[in-house]
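Heads up, one of the protein chains got dropped from this complex, but the rest are sitting where they should.
Take a look at subunit A:
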Amino acid sequence: MARRATTYGRGGPLVYLVALAVVALTLGPVLYGAVGGFRSNEQLARDPAGLPDPWLLRNYGGVLGNPEFWRYALNSTVVALITTVVAVLAGVMAAYPLARYQFRFREPLFLVFVLGLLFPAAVAIVPLFILVTRDLQLGNTWWGIALPQAAFALPTTVVILRPFLMALPKEVEEAAMIDGASRIGIFWRMALPLSMPGLVTVGVLAFVASWNAYLLPLLLLQGDMRTLPLGVADYSTEHSADTAGVLAFTTIAMIPALVLFLAMQRRIVGGLQGAVKG
């Protein structure tokens, strides 16, 4: 990608200027939050645009010493892990026959998942709330939030994974079959390991979607079971006078998703681009 040697492909000063402006606008709000967390409310009120003087650690210390914060972080982590494992496992299992078997209802079945992409959680949210809390008695539990989230993550998972599984060489499968391996054995011992890059992509997507989710947790979780986004939103309304505290809380809450995404950047971007380009 950096091979292009055309002179006009190089950036002039204007390009760098635009790039700088974009960086400033993009990172500005994030940095404002992070730096604001090092200030006191009094500092923030006196000069909203200033730098910390002195730099205070007490807001961040307060968040890290707040058992509620750790409770929310634990909930977010467990919910995201369950969501990811369920979505990826059920997703790859469904994608496997859709990719490697030949049967009459294959395309209609795949269409079910494609159509699933068109059902936003918002449409089903109220009945979902009733179903989980009353019918399944799973209101305010980790599983009660993770299972619906996994279900809504499934269409994306299946749609991304199917081409991955299709691309696996047929010869490997046939050789294993001649050796007497069962389909299910082939799935576990060959298809799964070979499609690992795809599994990681959909796994990270499902994890981050769950980590960032708000609407469903808002309706299903209360009190001690709240996840970080709920915690952040509630903290910011309950402590609206404590701007510095809110900024510190928010900044710490954004770190995990950010780290995960940056670490997996190539995979995610590849997955998204692959999905768009086909």
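Assume a residue touches a chain if its C-beta (ideal position, glycine included) is under 8 Å from a C-beta of that chain, and two chains touch if they have at least 3 such contacts; residues count from 1.
Quick note on the criterion: contacts and distances are computed from a predicted model.
The listed choices are "Raffinose/stachyose/melibiose transport system permease protein", "ATP-binding cassette domain-containing protein", "OmpA-OmpF porin, OOP family" or "Gfo/Idh/MocA family oxidoreductase"; the UniProt protein name belonging to the chain that is not shown reads "Raffinose/stachyose/melibiose transport system permease protein". Summary of contacts with the chain left out: across A:Pro29, A:Pro54 or A:Pro67, the touching residue is A:Pro29. From the set A:Leu51, A:Ile130, A:Val172 or A:Met196, the residue in touch with the chain omitted from the display is A:Ile130, counting the whole complex. When the omitted chain is restored, the residue from A:Leu109, A:Ala181 or A:Val200 that touches it is A:Leu109. For subunit A, the residues touching the absent chain in the complete assembly are 1-4, 6, 8-11, 15-16, 18-19, 22-23, 25-27, 29-30, 32-33, 36, 44-45, 48-49, 86, 89-91, 93-94, 96-99, 101-103, 107, 109-110, 112-114, 116-131, 147-148, 150-156, 158-160, 162-163, 166-167, 170, 174, 183-184, 187, 205-206, 208-209, 211-215, 218-219, 228-230, 232-233, 236, 243, 246-247, 250, 253-254, 257-258, 261-262, 265, 269, 271-278.
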